[in-house]
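All protein chains but one are shown in place.
Then we have chain A:
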Amino acid sequence: MTELQRTPLFDLHVELGGKMVPFAGYEMPVQYPAGIMAEHNHTRARAGLFDVSHMGQVILRAADYAAAAAALEALIPMDVLGLAEGRQRYGLFLNEAGGILDDLMFANRGDHLFLVVNAACKAADIAHLKAALEPAVRVEEITDRALLALQGPAAESVLTEFAPEAAGMRFMDVRTLELDGIEAWVSRSGYTGEDGFEISVPAARAEALARRLLAHDSVAPIGLGARDSLRLEAGLCLYGHDIDTGTLPGEAALSWAIQKVRRAGGARAGGFPGAAAVLAQLAEGPARKRVGLRPEGRAPMREGVPLFAEAEGGTAIGQVTSGGFGPTVGGPVAMGYVPAGLAAPGTRLFGEVRGKRLPVAVAALPFVAANFKR
């Protein structure tokens, strides 16, 4: 087993009483002494600071933005060329069958593309990018920068104390801001359903900035546990759980992420891995769909719980891919895959928990309304 890596904030996590656990090859805080529930609620009420430095940061450079964008369009079914400077978009790396290799954020930062990918997938993503794009495009993994996320309704007021321009950013804008004398690559985005910012800063300055942010009354450190319950309530996919190489974008309810220009009839339709299967699924509709699930009782339905159409008998018709307790909802929430014919909100299904079939209703996502600044 390879040794676990540490982020530039490791010492700070320990000092703050973070309970460190292995996650995607890193030692990360699953929670601080406040606990997952309090951390979750704090983020929804005020602002939470997350260390997401384990995620991969990648720059793609070519002759100009358009050249890099055109190259990336060969790997993902998104409109990269049409993305305006200073804007960010959600994307999906696909394999030849249309299965999802990873999800990512990509931003037009003027003369280059900036990508943020999942920690567990970053080595494979970078190898994939290099194999497909080099030498025309330079694929540069950024290993000397940390990544922080400041999330919650107070995030704007906190960040504007460091950089007033932050207030002028709207959801999915990206800017370079100077925060406390530190050059920060900032996007107005996150993984909680709340307004907030993701902030890339030089590793050597990350702890100082984190301390400055945490010194603010509204800001508390938040671990991976609450990060998971926040994103689950927000209906956001966790790679390796809700989406993986066995899921196509359409069935994952991510067709919104594929812009018209890349779809059948679009000016740059197809031309990405798995295009035939992905576009066919968009045209015909998927056989199964990712849906929200709201258990009727109090028992959480966690990943792997099989779903049935009937209270007794029959075979499983789907399963839970993420599930737990939603502190803001005040009860259990889950996501999973069900046949398209059973995917309408309100459809009553049964999840088998410890041998018992418990009622669960298909629910619209997100469970908690997004609080983005659009």
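Going forward, a contact is a pair of C-beta atoms (placed from the backbone, for glycine too) under 8 Å apart; a residue touches a chain by one contact, two chains touch by 3 or more; residues count from 1.
Everything below uses one rule, namely that contacts and distances are computed from a predicted model.
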| item | value |
| --- | --- |
| Protein name, per the UniProt record, of whichever chain is missing from view ("Potassium-transporting ATPase KdpC subunit", "Taurine ABC transporter ATP-binding subunit", "Glycine cleavage system H protein" or "histidine kinase") | "Glycine cleavage system H protein" |
| Residue among A:Gly18, A:Gly152 or A:Pro327 that touches the chain left out of view | A:Pro327 |
| Identified contact with the non-displayed chain, of A:Ile36, A:Leu49 or A:Val291 | A:Ile36 |
| Residues belonging to chain A that touch the chain removed from view | 30-31, 35-37, 225, 229, 298-300, 302, 324-325, 327, 332, 354 |
